[in-house]
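Missing here: one protein chain of the complex. Every other protein chain is in place.
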């Protein structure tokens, strides 16, 4: 289904980096959910590049809700949001059209689309397209919030700098959602920003790990096979450019553990069944257990760097050296964080609507 | 779609651990692919428990091909394979029906299915169901082999014991596919087996990481958004019980890297475009680049251990202590490896049929 | 998705006319629905050939529920039902393997499956496969009945013999569901049977129209575009071999009407909003309006006739004359009726589970 994801709540994206507009269609949101344009704008701001730690391309993200919202509420029919591309400089790219930027999709796009792809600024592969996901995801985030479900993501690590883990999860999530640069231990913020700036100064880039927590999500959602919570979330998360790994709960760190360390003992607390640890990330057998859903995404260092790189000209079919021009991000992780929240919210809405019916998301 | 995965080649699974039979339906395989029942049997043998490092439950896996194969070749219509359950001891489970085994799906199944689930031996959540995936996957593996596409998985690490990485990939894959216990460095085999036996002796269990390589897969397959190669593979891989993380190429290890280390430089070798490193695991922008597809699955320690554990009785709604009886695996990773190969093969067949048409898998 | 239909409740079929077994997987039925094996057997009996008006092939339809039912109730996981083929005479077909039977799928199967298809008895194209739909559909019919939703189908016309239209719909449906030969005006039964016998005596066959009514179905189900009630039902109904047309409400008879005759005026009756006529067949804008869902399927005369027919040998690529041997139905319509009910029930279950959540079908 390519550019559409989800069954009960489906998201479709379209657009290219240097086209007139990009956009998103969200289909299946319950009727009657309040749509707060200010919140959409705020979420887009979180994704927008800032200062020296991001690309110099400046986008206003003046989005238009084209359909599916009436009297500031969702109608239940497809919500289309369109965002104009404003600050495009297409001439930056044409000269190097066939020089594959290492780590980028230039060459694979050429293999797949036979040269008909819009190569300007990465075309349909550009991180720019995630603005549509953020705009649409904002509505999903609002809907979930009304149901008592909250999502928060922090920069768990950047290079070798580690943020502290989640502690009081609801408080941490609330705090994160007010931050432009999402680290729980504010002492680490300056360190991380300096690392990005150093990489930028060096014409290089850095990567890291994002960690996401979801609280308040109901028990008993997900499937034992194929449509596991982990499977569906990871399917969508790997769409986010630069994500190369997704792990739940203890994830890859479990390697040295024994079952007796890893298993999460169950207890009744205040009449509610809970687990004492959360190594399974809130999911057993593909199905939520009522604990916070916890996962991490590995975000590779931005592929666009200014250093000279070995590559090929895939049209002339010869070796070449590339020195990228244009405007690029020395790190993407601080901008990707709101994309992770958005994608997560859309996927969770899909699961909830599938499990409890199409009106559930409006609180019915 | 729950127990069905794939669009062009779709796999559907059914059955419970202690039901009469389990099975699989593979729909969309091209007509004319040779079906080798001996190979299916061999693959099932790889999944079957052996010696002290596995459960004592012994299954013959006497599968029957019920449909979709005529004159030893696929017809192009749904292939149903049914496998009887033979060595079931249902009484082992009834006494502890409402005692949630930590790390298992007992409680989440109860939340989802309201107590109507077949709880015997894990029911539909049992690893037993993966026998269907292996049987069906064997046909997919054969089809891919005919196209020059090979898949191999090794136990990359078990606890803190690490196998060597892939070197000559095609040779390594060929070697792995002849092994019962898949480690590339045979010195590590005894060490790993001892670790499993020690855990077993202690009533405990161990986990690890599986690493998979796919060679010969065509360029230009996959989608930039949602149906990325990473997204679709991970979606399916997270179905394998105990998998809690999936990473491609350098994965989570990329954290400390800079873009200049991570990016894979491109070169023309013998007229073919290749990359000098493979940190992206053969996928850029969601699309294959012709390099081996490389990924790792984190496999948590088996949840069934014999040590006493704190838990709850979710029907009486009270705290309890559980000491599991029955027959269980002290490690699942050496058996899960063929499941990873099988799932990978089914997913890759789906991608190829979607990309190149329904006859492609028969070499047309 | 080929042999799988439905999103929330999905049905997958497999098998060939002369294979060992055929079967069905129903995935997504709510947990806790009572499964009445006697009712499944009764429904299969309705589909089974009887007397001189059907094929001489006799099948016992000794079905086995392989999975998804525990303590006589659905578990919520996939229900697989397998039905052995018993009375097969494969030698009937081998001689005429490449002589396309006019009106049949022999030649199109050859075009699609390149000769690898199981051609014995129509293989996967055989009406025999519908036994799986009937077995699975029986569970869907039971679930709907518990929700107050009833489905009934009558032979609206056979050749030029017309049954009376529905009058008291609930009574008519109840009566139909007790009949082996489903006509509302019992005077027409003998006439219709004679017409079938005459056709049989003449080595020929007859077709007709089935009309189906569904009462008690909730308002507000269906989608304005693509997944309209009409669209989804027709999609599934055209799977039934021999169905060549589907119409809702007044259907093709509307041609001479004006809007003022066709529109269904609305009235409040006993506090409920109803329409005075039902020319729209219970669906407006793709969505149910609370009136009975009413539709008709055109069932072509059985393609297998004993008269000499002009055809081709598609392997030798030459003209030929065919005189079919074997055992065939002079009419299929009286047997197809329970297939229509079954398919309808499965589709409606899918719609309801999608609209109201996965537990709805169990009455929650």
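Observations, loosely collected:
First chain written, first letter: the chains are A, B and C, and each begins at residue 1.
In this text, a residue touches a chain if its C-beta (ideal position, glycine included) is under 8 Å from a C-beta of that chain, and two chains touch if they have at least 3 such contacts.
No experiment lies behind these values; they were computed from the predicted model shown.
When the full complex is examined, the chain removed from view is found to touch A, B, C. Checked against the full complex, the one of A:40, A:53 or A:82 touching the unshown chain is A:82. The missing chain, though absent from the display, is touched by one residue of C:71, C:94, C:160 or C:187; that residue is C:160.
Of the candidate positions C:7, C:142 or C:344, contact with the hidden chain is made by C:7.
Where chain B meets the chain that is not shown, the touching residues are 7-8, 77, 224, 354-358, 360. Hidden from this view is one chain, which touches chain A at 1-4, 7, 10, 12-16, 19-23, 25, 27-28, 31-32, 64, 66-68, 70-71, 73-80, 82, 112-114, 116-118, 123-124, 359. For chain C, the residues touching the chain absent from view are 1-5, 7, 13, 100, 102-105, 107-109, 111-112, 124-125, 129, 157, 159-160, 199, 202, 204-209, 219-228, 230-232, 234-239, 241, 243-252, 254-268, 271, 273, 275-276, 279-281, 283-290, 296, 298, 300-305, 307, 309-312, 314, 317-319.
Convention: only the chains that are shown with their structure count from here on.
The minimal number of chain-to-chain contact steps leading from chain A to chain C is 1. Counting every residue number used by either copy at the chain B-chain C contact, over half are found in both chains.
If each chain is reduced to the centroid of its CA atoms, chain A and chain C end up 45 Å from each other. Inter-chain centre distance (chain B to chain C, centres taken as mean C-alpha positions): 38 Å. Multi-chain contact residues of chain A (touching two or more other chains) are listed as 7, 224.
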